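Omission of a single protein chain aside, the complex is shown with its protein chains in their original locations.
Moving on, here comes chain A:
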Amino acid sequence: MNPFSSSTRLRDMIRAIRACKTAAEERTVVRKECAAIRASIDENDQHYRHRNMSKLMFIHMLGYPTHFGQMECLKLISSPGFPEKRIGYLGLMLLVDERQEVLMLVTNSLKQDLNHTNQYIVGLALCALGNICSAEMARDLAPEVERLLQFRDPNIRKKAALCSIRIIKKVPDLAENFVNPATGLLREKHHGVLITGVQLCTELCKISSEALEHIRKKCTEGLVRTLKDLANSSYSPEYDIAGITDPFLHIKLLRLLRELGEGDADASDSMNDILAQVATKTESNKVAGNAILYECVQTIMSIEDNGGLRVLAINILGRFLSNRDNNTRYVALNMLMKAVSADTQAVQRHRATILECVKDSDASIRKRALELIYVLVNETNVKPLTKELVDYLEVSDQDFREDLTTKICSIVSKFSLEKIWYIDQMVKVLSKAGNFLKDEVWHALIVVISNASKLHGYTVRALYKAFQTSTEQETFVRVAMWCLGEYGDLLINNVEMLDIEDPITVTESDAVDVVEHALKRHASDLTTKEMALVALLKLSSRFPSCTERIREIIVQYKGNLVLELQQRSIEFNSIIAKHQNISSTLVERMPVLDEETFNARRAGSLTDAASTPTGPSVSLPNGVVKSVAPLLDLLDLSADDTTPAHSSSGGDFLQDLLGVDQSVVSQQSGATHTSKNGTDVLLDLLSIGSPSAPIESPPAQSNSSIINMLSPSTSKREPISSLDDLSSVSLSSRASPTAGAASMTDLLDVFASGPSTIENNGPVNPSITAFESSSLRLTFNLSKQPGTPQTTNIQATFMNLSSNAYTDFVFQAAVPKFLQLLLDPASGNTLPANGKGSITQNLRVTNSQHGKKSLVMRIRITYKINGKDTLEEGQITNFPRDL
């Protein structure tokens, strides 16, 4: 024997484990113990088996694996001594899974022990079987258990009865074998046997309809009598709990009666009297008494309808609700929930008490009461109920508010009898607990407000008043902002006053104060601030006296870190400052939001329509902001241009960028078809600038000829002609020596000089008429520096076509981001009349997208005619391609 194995006693092990300060320490101790136990198991040491198993059970409870001890259970069970058997069966119940094959091995031992002469060993075996019995075991051992139902000792009989429950649950076919012995148990006088017998019968009824029929026919009367005796019996201290006679037996009997009465009028009839008696006579000031009453109520609600009894039952539950014990209230609410479907009227009578439970200090009771109230709400009671709930909202727990507000909103929108009431309630809820609401709730509110044309004034005043007291709730602030923006004028003029309202005096600046407060409160998030800005814009036109102040508030956001706010601020500022004349139409009231569409969308039938903010159908306030925004963007553009005529050219801008090709083609009118193609290909190959190719630039043709030489299909004649061309180019252009040399070389040299020819393209100066009006012509002479194809030098020449001299002549130009523009000083600022003189000015443009995008430019020319300011603007898009 290993002297070190299993040396510690169970007690010592528990002590050692308890002394562990950390989980890691505990694991070490347990690991050591497990190792010792394994060693002991390997040695097949029977002296320590008992102790090992006790330890393993403890280790198992702590959550460590103990599968290696399973076979030890079997050895203990098959040993003759009672303590070994006991611990073996305990271990079997705790450590072994009913699906494991170990169980197959234990069946035989169980069979022997079920037939053991020692009734305590029989009890152990029954207990184990009742806990772990598998289907095979059930079939094998059912006869033994059935026999034990008639055992002389009542303790064995009651265990056998419960063991039978497990067996018939595992193998329902066996139920019929147990019906007769089970009904026999119902006549028992012994309390324990009777209570287990009743449970067995209940299970039989659930499992087998034949058994149910049999027991219903044979036993209903007997059971009713038993229950009557029990209810009338005098106090028996043994089974009494807190002065109530044997509540468990009561409950089990009622439970069985429920099975029997359900769906059978006769059986239900026969138990009516006793149920009424139990329901009325049981004391309800003790938990045990309430347990009986609760079971009784459940039975009454389940058995065939008897109106009188049901009312009695629901009244009992109503009484439970005012019970001081939380548990009783809890079960009553659960039960009432089930009873609502059976008899709503009877439950309605206890509405007031249920409402009190919504305010209970116990969260789980509150939750259930609220659910119950929600079910009970109807047209007639919705107003007082909502009022109660809304009032309670103020004092309720934070955790509970979310549930409560959701339910209130749901009730309010479900039973919105009158719009004014709906709006009232929603404003209250929003101002108290708006933060708990989903966005769609306040979106819906805005839709309703928008549709209630007669209540606009009332709503905005109500919101204004509520805003004075509470601004904590984000969603409330948003709704208030929306309404103030839309109906701010109704607020100050007390328009559409209802009889029930107290008139209030609000000045325009008061209203602006409110919006400003919302805009500046720290808690406001982006959406709220945006809505506040929009509201300010709207108010700026509604309240002319406050326009300047509003503009100042808006301007403060010009430098805001959030781009959205910054942009709005600048846009709105420009609307207020520059476009007073159109701003009133711009900030007109939103068209009435379409309730139908909104509801449909909420129901999910319209899926993504919300993403296209197109005017009135958009009901989301986010959409409101958005739908205004594009409009403003357009305006913003025209604001820059000032003369609306040019805004159209702004539109062409992009198109021109894309469509330059055509203009180039038109300019190349003189070029032959082949030459044009050739040029393109070469340029693509070398990706060098200037296809520019206005006719006056012969090199384009020479380029094409090079390409033609390369292409096999071309005739030999062309190269020669191109050579001629080339020489002519070098002569006509400011001839570079290389080009001249090239002209002398033979054909092959033309190849070699190709690149240099192209370099020589640079200095060629095509010129375009960039801008021409009745009074002014602007010509651009374009040129390139050798080696920097991205940069274009432009010499701008201005010509006065009118008969008046221009003074203070200023030329300005702007280019898109991909271009860089350098503007040199002009040659002068006076332009003589009738084209008698000119001003020149040099520009340098660098194209960072060279080869991909062409040059474009927007220009602005100002000058004075006889001291009068004149302005001309335009856009230059007819640059040659690939500059």
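In the analysis below, a residue touches a chain if its C-beta (ideal position, glycine included) is under 8 Å from a C-beta of that chain, and two chains touch if they have at least 3 such contacts; residues count from 1.
Operating definition for what follows: contacts and distances are computed from a predicted model.
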| item | value |
| --- | --- |
| Undisplayed chain, where the name is taken from the UniProt record, one of "AP complex subunit sigma", "T-complex protein 1 subunit epsilon", "Sorting and assembly machinery component 50-like protein" or "ESCRT-II complex subunit VPS25" | "AP complex subunit sigma" |
| Residue of A:N52, A:Q70, A:S270 or A:N290 touching the missing chain in the full complex | A:N290 |
| Residue of A:C73, A:V106, A:L162 or A:I408 in touch with the missing chain, whole complex considered | A:L162 |
| Which residue of A:C73, A:L90, A:V460 or A:L819 touches the chain not shown here | A:L90 |
| Interface with the unshown chain - residue positions in chain A | 1, 3-4, 7, 9-11, 14, 18, 47-48, 50, 54, 57-58, 60-66, 81-83, 86-87, 90, 94, 97-99, 120, 127, 130-133, 155, 158-159, 162-163, 165-166, 191-192, 195-196, 199, 238-239, 241, 246-249, 251-252, 255, 287-288, 290-291, 294-295, 298, 326-331, 361-365 |
